[in-house]
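Only a single protein chain was left out; the remaining protein chains are all shown in position.
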Amino acid sequence: MTLLAGGTDLMVDLNFGRKRPEHVVAIDRVPELAHLERNGHVRMGAGVTYTRMLAEDVGSAALREAARTVGSPQIRNVGTLGGNVATSSPAGDTLPVLAALDAVVVLRSKQGERRVPFAHFMTGPKKNVRRADELVIGAEWDDAGPAQTFMKAGTRNAMVIAIAGLALVVDRSRKRVGVGLGSCGPTILRASQAEGFAAAIFEAHGWDRHLTPSEAELKEFGRLVATAARPIDDVRGTAAYRRHVLAVMGERALSRVWSMT
Amino acid sequence: MRLRLQVNGSQREAEAREHESLLTVLRERLGLWGSKNACEQGECGSCSVLIDGDLVCACLVLAGAAQGRDVRTVEDLAAGEHLHPVQRAFVDAGAVQCGFCTPGFIVATAALLRDNPEPSDAEIREALSGNICRCTGYGKILEAVHRSAAQGYTS
Partner (left out) sequence: MTIAPPKTRLRGVVGESAPRADAPPKVKGEFVYGSDLSREGMLYGATLRSPHPHARIARIDVAAARAMPGVRAVLTSDDLPTREKFGLMRADQPVLATRVVRYVGEPVAIVAADDPEQARLAARAINVEYEPLSAVTDPVAALQSAAPKLHDPKDGNVIEDVRVVHGDPDARADVVVEGEYEVAMQDQAALGPEAGLAVPGPDGSVTLHIATQWLHEDLRQIAPCLGLPEEKVRLVLAGVGGAFGAREDVTLQIHVCLLALATKRAVRMTYGREESFYGHVHRHPARMWYRHGATRDGRLVFVRATIVLDGGAYASSTFAVVANAACFGGGPYRVPNALIHAVGAYTNNPPTGAMRGFGAVQSCFGYEAQMDKLAAALVIDPVELRARNALENGDRIVTDQQVEGSAPVAEVIRRCAALPLPPQRSSNDPLELPGGAGNLTHGEGVKRGVGFAVGLKNVCYSHAFDDFSTARVRVERDQGGVVARVHTAASEVGQGIVLVCEQIARTELGVQRVIVETPDTTIGSAGSSSASRQTWMTGGAVLAACREVKAELVTRARGRRLDDVDVAELLDTPVERVVTHRHRPTEKRNDTTQNDGHVAFLFAAHRAVVDVDVDTGLVKVVQIATAQDVGKAINPLAVIGQLEGGIAQGLGLAVMEEVQLKDGAVRNASFTDYLLPTMLDMPPVVCDLIEFPHPDAPYGAKGVGEPPTISSTPAIVAAIRAATGRALERVPVRPDDIVFGASSHSGWRVAAGDDPRGAERVR
């Protein structure tokens, strides 16, 4: 049984003859999957589309920024969170955000429900722990406040698969920094040294204050972000560029969120 | 498999294979050749149609999953010889060269103007960034969108 949500990943495989599933079950009209709830804790159904993420307050500014970079309006109108999560491409743009938010993926089968932290969900390029009989119900995370951002590098100004992507979340109330990296390893990576480095600075300066970080701090944060990457050379970019641009993105991301409270 | 589709306001039936896209069915089974196939992977927008009012790539819609929905294609816009204002604007602005991208742009533009009747340049560029044109360099297309906006596209 193959599930079909927005079809923006699955249909490409069907059109190119790469897959010929016996049965396809369309889940794009299942109301439960379209739910969206936030009151400190965000529960987003797998069926929420990118267009909805842009139109509504989805409890994560970084996720909205990520949604805006996905494909084109046509793709965003139907492409879903659940499809992105289930496909588990290292270039899936919502995934670094889920990683940085410490989100939990909710899976369900006849046997019941499982909640898998995103950090343990993806196991390789287009590989994850979801069993064939499980449905991705959605993802959940704690509303981390406004200090967050997403950015991605690609050689076209729209409709481009990321050469590298980065999500940074600074949860001032929970005193937590999350950095998720896309397209620079077999799975979405967390830059834990960079997270620790930034958390220490916030700790020292006070989590709830506006502060302008020093050039040296930004640089060091960028450097630590880049060292977390395990990139390869591929048709979209080189490993060297990926490392370089991650450092730049890290620096810029930190200097952007610093003032967001 | 037998499909029942609601296309351009009428009920249509067609035989299709399980894996086939709405685009294939529209074109090859229903003879609605207006939606074009230039990539079959959502990258060009030539196959743009409206489903329940949403702008989508017909090549990425499984035909079976479109049953029970309202499908509108480029063929739905003109009334005989009388062009829809967006179509008129594309003709007049010189936005059509080879024309292969045109049906997709027309449908996408109609959807844009429905939601945002007076878009700025930047809004048009973002809204139409999923439609590739290889011939025009987009200048005249941008102009056509402004022109149809100025004429009140629903007229």
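We call the chains A and B, going by the order they appear; numbering starts again at 1 in every chain.
Please note the rule applied: contacts are C-beta pairs under 8 Å (C-beta built on N, C-alpha and C of every residue); 3 or more make two chains touch, one makes a residue touch a chain.
As the structure is a prediction and not an experimental result, all values here were calculated from the model.
A.B. asks: In the complete assembly, which of B:Gly53, B:Pro117 or B:Gly137 touches the absent chain?
C.D. replies: B:Gly137
A.B. asks: Which residue among A:Thr123, A:Ser173 or A:Thr238 touches the omitted chain?
C.D. replies: With A:Thr123, A:Ser173 or A:Thr238 as choices, the missing chain is touched by A:Thr238.
A.B. asks: With the missing chain put back, which residues of chain A would touch it? List them for me.
C.D. replies: Spelled out for chain A, the touching residues are 16-17, 65, 68-69, 149-163, 235-238, 240-241, 244-245, 248-249, 252, 255-256.
A.B. asks: Even though one chain is hidden, which residues of chain B still touch it in the full complex?
C.D. replies: Listed in rising order, the touching residues are 17, 27-28, 32-41, 43-44, 46, 73-75, 77-78, 83, 87, 90-92, 94, 96-103, 106, 122, 124-126, 128-142.
Rule of thumb we're sticking to: only the chains that are shown with their structure count from here on.
A.B. asks: How many Å are there between the centre of chain A and the centre of chain B, using C-alpha atoms for each centre?
C.D. replies: About 31 Å separates the centre of chain A from that of chain B.
A.B. asks: List the residues on chain A that touch chain B in their complex, please.
C.D. replies: By the definition above, chain A touches chain B via 4, 6-8, 10-12, 14-16, 19-21, 24, 26, 28, 51, 71-75, 77-78, 157-159.
A.B. asks: Give every residue of chain B touching chain A within the complex, in rising order.
C.D. replies: Answer in residue numbers: 18-19, 21, 40-43, 45, 48, 54-57, 59-62, 64-65, 108, 126-127, 129-131.
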